[in-house]
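Here the complex is missing one protein chain, while the rest keep their positions.
Let's turn to chain A:
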Amino acid sequence: MAYSFPEEVLEHVFSFLCSDKDRNAVSLVCKSWYEIERWCRRRIFIGNCYSVTPDIVIRRFPKVRAMEMKGKPHFADFNLVPEGWGAYVYPWISAMSVAYPWLEEIKLKRMVVTDECLELISKSFKSFKVLVLSSCEGFTTDGLASIAANCRNLRELDLKESEVEDLSGHWLSHFPDHCTSLVSLNMSCLGSEVSFSALERLVGRCPNLKTLRLNRAVPLEKLPNLLSRAPQLVELGTGTYSSEFRVDIFSNLSEAFSVCKQLKGLSGLWDAIPAYLPAMYSVCPGLTSLNLSYATIQSPDLSKLVSQCPNLQRLWVLDYIEDSGLEALATSCKDLQELRVFPSDPFGAEPNVSLTEQGLVTVSEGCPKLQSVLYFCRQMSNAALVTIAKNRPNMIRFRLCIIEPQAPDYVTLEPLDTGFGAIVKSCKELRRLSLSGLLTDQVFEYIGTHAKKLEMLSIAFAGDSDLGLHHVLSGCESLRKLEIRDCPFGDKALLANAAKLETMRSLWMSSCSVSYGACKLLGQKMPRLNVEVIDERGPPESRPESCPVEKLYIYRTVAGRRIDMPDFIWTMDEDSALQHS
């Protein structure tokens, strides 16, 4: 066509597009744009590893340099997904080792990664730079040794909260002496002690090291040795922050912190003892991120600490902070955007700390930029939620976990429908919501009516009937991920909203009331969905059709049914429906 730009020009223009959404939109304009775009896409994100196959991806995008992928459903974090479910990354690594020799980045979340995978990565990709394994499992420290030894230009090795079989700390010593490229190292999830001298030398020879997250085994008295070799650090995760109090250790620590003028994020702090906290006061004014969720220090010390951090944007802390500490936070940290309060004693029958709904209310009042909340507590009221909603219409993520399932408003003993209703009505940009407490179908009507930007919803022990689920599926226009456990939602809502499921990434339902018959019907009707029944009681057809399935995972896919399923998962599709009709 006379009026089309040369390919090179279009490619150059497209190179300014970073988001997948934009690139996907561009590919839909016309065939030639689709072709040009697919050859120059360098980053791909696959939210569900079973939604597509390696071949399909490679065929469409032949020149990928960075890939990010997620595997297991979120509820796997809480042991609701049985062992052996899947999410094996090996087929992907194997295919990419051939198709993408220039691959530089691999970021995986909730996937099974073996030592074999890691070795293949380390040997196949000559320019490999970034490996991030978030909540992954299946590998040992031997796999890490391969990465350390063979990836000549490794910039990032981040093990986030992966479950690593820790054979020894020897892997770290596999970084060759000529490796100077590290920018980020996160080994905080590992148990074994690494050779400290190897660590010291590694840190010392990597001038661009910005993030260093140590594991608990690194003793406090050795921390200054590392800090003095990396004063340019921006993010630090300490090892254990405990030792018998000695003045010399304290002063070394103090001095070491004082030279870290760029430090913005601090984490680790296992077993922190109050006597050593003042050693970090010099970095506090610069901190924007503080993770105290492993520090078992009490409220007065926590209050004192957060009061020194006026620029804090993110705080993760245990409920030892109590309402009083949250008040100090609200007073001192006016830039706070994200707050996560974790339970110190989640399984205790009685509260062990004085943390109530009031703490959250206070922070919502005092911190105008607060937009992301994860809060574990033992009591909540509609009044508190209404206040929070009124204070913070800018809330984007709101995850509340009242520890007792189905706990009502502790003042009125009513359901918390009104409170959560206020949240969704007021917070028009809400993208993520986790519910808890006593809730009826009414809260779902509020959610379906108002939560138009909601992308992810987590529901547990809530609702009265299918109507609840129907409200959500029919009303939440932006919904991508829905995860439900122990709710009386059944066939009707699911079948009535079958088409909706193709617009979402996935739906998880466990211990609900969806019958095997309905699953079969859904699988039959919707060929572009994988309807997977997870049932450890044995084949579903050995039970009546009306029998509810244990767990159900439904997701859209172009890959067809899985071929790597364990024996407790059944795909509902036309074939299986025909077999049993």
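The rule is simple: contacts are C-beta pairs under 8 Å (C-beta built on N, C-alpha and C of every residue); 3 or more make two chains touch, one makes a residue touch a chain; residues count from 1.
Here is the rule we use: contacts and distances are computed from a predicted model.
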Protein name as given in UniProt for the chain not displayed, "Hemoglobin subunit epsilon 1", "Auxin-responsive protein", "pyruvate dehydrogenase (acetyl-transferring)" or "adenine phosphoribosyltransferase": "Auxin-responsive protein"
Consider the whole complex, including the chain that is not shown, and state which of A:L10, A:L172, A:I403 or A:M572 touches that chain. A:I403
Who touches the missing chain here, A:T114, A:S344, A:T449 or A:N497? A:S344
Touch with the missing chain holds, among A:D22, A:E161 or A:E429, for A:E161
Using the touch definition up top, pick the residue from A:F61, A:Y294, A:F398 or A:F568 that touches the left-out chain. A:Y294
Residues in chain A touching the chain absent from view: 75, 77-80, 135, 161, 163, 189, 244-246, 270-271, 293-294, 296, 318, 342-347, 349-350, 376, 401, 403-406, 408, 413-415, 438, 440, 460-461, 463-466, 485-491, 511, 513-515, 542-544, 546-548, 550
